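I'd like to ask you about the structure that follows.
A single protein chain has been omitted; all remaining protein chains appear in their positions.
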Amino acid sequence: MSADGEEEDMRISIYRFNPETDAKPRMQDYDVTPEAGDKKLLDALMRLKTVDDSLSFRRSCREGVCGSDAMNINGRNGLACLTSLAGLKEPVVLRPLPGFPVIRDLIVDMTQFFAHYHAIKPYLINDELAPEHERLQTPQERDRLNGLYECILCACCSAFCPSYWWNPDKFVGPAGLLQAYRFISDSRDTATAERLAYLDDVYRLYRCRTIMNCTEVCPKGLSPSHAIERIRLALVRESS
Amino acid sequence: MRAPPGSAPKFLNLSQIRFPIGAIASIGHRISGVLLLVTLPLLALALDRSLRSEAEFEALRDLVSAPGRALLLVVVVWAASHHVLAGLRHLLMDMGIGSRLAQARTSAWAAIVAAGVIALAAAVRWLS
Partner (left out) sequence: MRLFLGQRAWMLQRATAVVLLIFLAAAAAMLLAGPRLSYERWHALATSPHGAVLIVVLFAALALHGWIGIRDIVLDYIHPPAGRLLLLGLIALVLIAIVIRVALTMAAHFTTAG
């Protein structure tokens, strides 16, 4: 029973696909009654597991920092653990992240997504003599990483980007580009020129059309489109 | 009935995805661009005709008298308006003006509505 004494049934329609038994995906309807403590969509999904434990989805931290439970919720990408049940339009339609190969139900293959992340070299590159303690940064230099380091690689952005849908193998995508910019912005990194040179490509960076779907759905409130804008300006500055 | 190996499905049914207003402005920008490119040879033709004689010049001006052609011209007017306004929006965002989410949403709405209004005005002018 919920706090105001009402017992509400929620209708959730979920994309199902089992590669071992299904030729193609289908939608399956469920009815779930959230209990008093169930505030987020992930709570409802966990409750559904007790009804149908063949339902498969990734989840871990349940607090919006691991990025595991990214999915398409009523047509928009988001994290199930951060999506409130209150105000969620019913029937709640859950589908896997768009454009990503489906492994099973709401679980998608993230290989290509992580390949782009690795390709942009998401680590500090500095071959100068290491100082005795830390490589120091002023507070201002550290602030430049705000809005970039917080990315949890959930893929909500890249999976909502039409340019990424059409060329997932060649376009780095908003998440990868945001991370690329995180390292370009880092005052301790000395490989800026190489990082920019890698991105200066008709596919890697320049598939972006500033549609801004990425920024619309980032569950952490980040702006990959802004990062991409800054990379473009850096490239313009570099060439002049 | 299992799926053949290596043939993982993808969810990409565009009608089941809820696009933000910026995406609508963007696809409109793309469609209008293609439409305008297709009219380029016709524009070149019209240029030639408009300079040949006064009669042909006036004939071009008179194109809108036929409702079928007028409708096509209204579509071209929409395409030009939307492409220019959405394009202007992109130019400004590239320079960092209005690239924050809230501003980008507003400017997307503005571009879409303004282009619609201009097309409507052309329709009223030519089709009534």
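Letters A and B mark the chains in the order given here, with residues in each chain numbered from 1 onward.
What we mean here is this: a residue touches a chain if its C-beta (ideal position, glycine included) is under 8 Å from a C-beta of that chain, and two chains touch if they have at least 3 such contacts.
Predicted model, so just to flag it, every value in this text is computed and none were measured.
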| item | value |
| --- | --- |
| Full-complex contact with the absent chain, from A:13, A:28, A:56 or A:167 | A:167 |
| Of A:23, A:136, A:193 or A:236, the one touching the omitted chain in the full complex | A:236 |
| Residues belonging to chain A that touch the chain removed from view | 163, 166-167, 200-203, 205-207, 209, 232, 235-236, 239 |
| Absent chain, residues of chain B that touch it | 30, 33-34, 36-37, 40-41, 43-44, 47-48, 50-51, 53-54, 57-58, 84, 87-88, 91, 94 |
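Rule of thumb we're sticking to: only the chains that are shown with their structure count from here on.
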| item | value |
| --- | --- |
| Separation of chain A from chain B, taking each centre as the mean of its C-alpha atoms, in whole Å | 31 |
| Touching residues (chain side chain A, partner chain B) in the complex | 15, 17, 19-25, 72, 74-76, 93, 95-103, 109, 160, 162, 165, 209-213, 215-216, 223, 225-226, 229, 232-233 |
| Residues of chain B that touch chain A when the two form their complex | 1-3, 5, 8-12, 16-20, 22-23, 26, 30, 90, 93-94, 96, 99-101, 104 |
